[in-house]
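Every protein chain except one is present and positioned as in the full complex.
Labels run A, B and C following the written order; every chain starts at residue 1.
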């Protein structure tokens, strides 16, 4: 079958032929129809320090997808061939303390498709049937293909309370923009977005931001204070992973407010714990992965309800053969979410 | 001054002349501009058992209002004459355990304007300055006059989580309809409203309900289950105070769901605690009054954000002299929220 | 093998020979060492209306146990023969919305051992390996045999906050007494227990109650108010399932307090929703089963920490042949928790 593979150490992916994957007794084989490119895939493409330390090539890339179940293992009874599905790419151990208490998203022994085992940038994907998410007909393939990052955004927004409160999203990548749309549709009194890329700021406005800011503009703090009764936003979602984004989050958040952290800073970051965190009496919520499967249920309902429009975030739709174009657009900051037709 | 007064035991109010109220050192005198008629005022009009037991006539009615501060007592420094204000009608003792822990809404020694002391159906109102709520110019008098019931609805909706969840509102009176609008604007995946009055069902649809039901229709349960994945709504808000409404709330709510209780049943009601409550593992949130002043901040932001349209709920606007018309419209089920121009 | 079996409709159990159970690919076979008799088993013994409607004889009774794994099915990898285990008797479907969101305790399609399938009153028990709970050596067989009801109590106490608050436990059966011990060890400022049986009141004092009351005593309310600053207890745990217990819970609880419901009233119960629930602004937590496996982890740590002494609650330890004695002692109110040596 065709697959986009990290063939060995170093930059890039390659489109090549690999054997169709096998399935175990509790697995399903999925004929992939569409896949999304995540920022993580871009890191792997670039072969940064994190990738070099974690990935053991060769491995098929990708963890965001929609497809159709082609076959299931002997012990799979609750899902049938022919079902259209997306799936949770975190394969949890099922037996650690976290898995046994409904917190698989922080499983200590997780394996992620496209990272620790073969992923979905391929015609076929094998994964445990329990990780699959049947998709209603009303949801398009492109929407179903991004259930995973939409779930990260949902996990972030629902980790605190936004209704009737002011929200600042720092970083308008795909997850930041999904979070913007969800926060707006969840009753945030005012949604502010800070993002240096003008195109992304424009998309933020399309999906629900009330105001957008360029963090490199010298006069950001004043307008943000003006927009938040001089108290700062009650909720700040750090989605950029940038050092300055993290510092701004704590500097700007209102006393007693909430900071949600999803972006991953590459290095250690020093902040003023006493003045920006402790005296303010804030709460910080670190978000990793998606709560299984609570965030999936909620994301699906948002998609079905038509309460929000995520289409402006899905900037590119390309054929598998053109995957290089997708990565280049992402690297150039010209794309937000690229989906691949398989 | 002119005032609408409960002059003595028995049905009705009367418009009459009474002395302008005095103010104490920590009070403010407010020139009332508009007032809302609450269901409680209708009970007092009717002189039901509750009213007869609590009200000591003569008393000026009304507790929902907007006006302008005319004068303040000697010790009032933070609010100035000329400020347009609404106000929290619950005058709390300030010294009980509940007041001392930020829970004045359940103060054991509360006095309510229009019930336990003179209210706002008058040209002038005297109340503690700490209870006042300055109103921004962007909010109209009619909206400011209903901050109180809007706050009850806000308190109800924020007592649980609605974003991405299905919500059933039982009873589309003013508070039920405000709750409908707030739940929809707060990201409820689906908002269902059950109400026997066709006009009110129509308003529910205007302010955000996805579906409406007549509870006297024989086939209600089926459509509600159809609309909620056969599991029942995750959140039920009982706003009717009707015996059957309360029973339906527990019968319909989903396993693990939340029931919010605001409507006041006149009598004891028997329910099936084992099957409808305990086995389901639900949580029940009893809501009384407004959290001071958290719900006021949130309500104000919802009004300012334009995220919801409450105008269809404000069905009647009448002159003080026509107050009888307003009560009759409410008693006939032809009005939802009546505001009085003072 | 020997087993205590509900052989057919009608009162009683019988000790008889039945075939050793089979195991499926994901099951384990456990050689039972001790089992606890639950109030539910007593209902089944009595063949009350609930039992007659749910139980399909013949069925081996019992769901509280400790034993040693004798064999495991082909697909079981994380648990080995020879491991001493207790186990969660609720076999959940694994695929409903509740199971998929970490809330298996409210699974809509649960099967319970000893009720819906053969239980642990037998030499051997077959159940899914995922339901097993390995028991550390430091925990005795008798303590391990009652993990299940201890977990109900833990679920109840942790469904609200007790540290520094006053707690009233209504009903000192096994779960009520476990809850008394846990609440005391969790920092409850004052633990009150209401129970008509004098022996059980005495045990309540032994395991941590500060004061005990007989609910049939005419002057109960006064002393409870005296013990709670005239405000009533902040937390009430209804563990009796008695109609009057439920009424008292709402009548006595403090404004803004929490009522935890675990006892199952046999019939509908009418309460004064307006005065005892809604005006008070309380929260009601309905508790069913045990949160898997959060309550198991916590219960285990309480047992290991030695923070509480549950031995006074384990009143009887009998041989399998003497099971009738155990049921009679429970029916006579002379026993609290009876364990059976198998």
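Some observations on this one:
We take it that a residue touches a chain if its C-beta (ideal position, glycine included) is under 8 Å from a C-beta of that chain, and two chains touch if they have at least 3 such contacts.
Values in this document were obtained by computation on a predicted structure and should not be read as measured data.
Across C:6, C:201, C:298 or C:337, the residue that sits in touch with the chain not pictured is C:298. Across the entire complex, the residue among C:9, C:187 or C:222 in touch with the chain not shown is C:187. Only one residue in the set B:11, B:56 or B:95 touches the chain that does not appear here, and it is B:95. Residues 97-98, 103, 105-106, 108, 229, 231, 246, 255-256, 261-262, 264-266, 268-274, 277-289 of chain A touch the missing chain (whole complex, contact as defined above). Residues of chain B that touch the chain left out of the display are 25-26, 75, 78, 94-95, 97, 100-103, 130, 291-294, 297.
Taking the whole complex into account, chain C touches the unshown chain at residues 154, 157-158, 161-166, 182, 185-187, 189-190, 297-299, 301-302, 304-305, 307.
We take it that only the chains that are shown with their structure count from here on.
Averaging Cα coordinates per chain places chain B and chain C 41 Å apart. Among the residues of chain A, those in touch with two or more other chains are 297.
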